[in-house]
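Structure first, commentary second.
All protein chains of the complex are present and in place, except for one that has been dropped.
== chain A ==
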Amino acid sequence: MVRFKHRYLLCELMSDDPRCRLSLDDRVLGGLVRDTIARVHGTFGAAACSIGFAVRYLNAYTGIVLLRCRKEFYQLVWSALPFITYLENKGHRYPCFFNTLYVGGTIRTCQKFLIQYNRRQLLILLQNCTDEGEREAIQKSVTRSCLLEEESGEEELSDGGEEAAEAME
């Protein structure tokens, strides 16, 4: 299909400071990444990456961020991400770093990966959990997500074919 091809970077924001998450906002995040690219790759890099760059999804609770950029220059963005060491908002600086989980061609593949990833995380959490009450709570949430998966499990499987039609910007 004739379209602009993009790359989607699924990243996880890791921070020790919970307040860092608080100030997480797509505008802030976008600015931060842009600045970093400009710092690392210079004006050329900043200009090359600014076309089609966007923060597609952001979850402050889990720290999941989905960045979009053009396929030609995604490596510039990718290589710039490790250089983000702090998040600045309203005069506060919170140290943090980005952990790139996945690089995908469509939003859909990233979402699928995220589902797998989260599920895995939950299981790990369940295994490592020691507290009885918490264990129960986690179990509940795991089953909840799994139940939903069962409901729509078939449909989820069906999405493999739909990637071609997925023309998200």
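Note that in this section contacts are C-beta pairs under 8 Å (C-beta built on N, C-alpha and C of every residue); 3 or more make two chains touch, one makes a residue touch a chain; residues count from 1.
Keep in mind that, in the parts below, contacts and distances are computed from a predicted model.
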Among "Exosome component 7", "E3 ubiquitin ligase complex SCF subunit", "Ribonucleases P/MRP protein subunit POP1" or "GPI-anchor transamidase", UniProt-listed name of the chain not shown: "Ribonucleases P/MRP protein subunit POP1"
Contact with the hidden chain (one of A:Ala38, A:Leu101 or A:Leu125): A:Leu125
Positions on chain A contacted by the hidden chain, ascending: 18-19, 21-22, 24-26, 55, 57-62, 64, 107-108, 111-112, 114-115, 118-119, 121-122, 125-126, 129, 131, 133-134, 137-138, 141-142, 144-145, 147-149, 152, 154-159, 161-162, 164-168
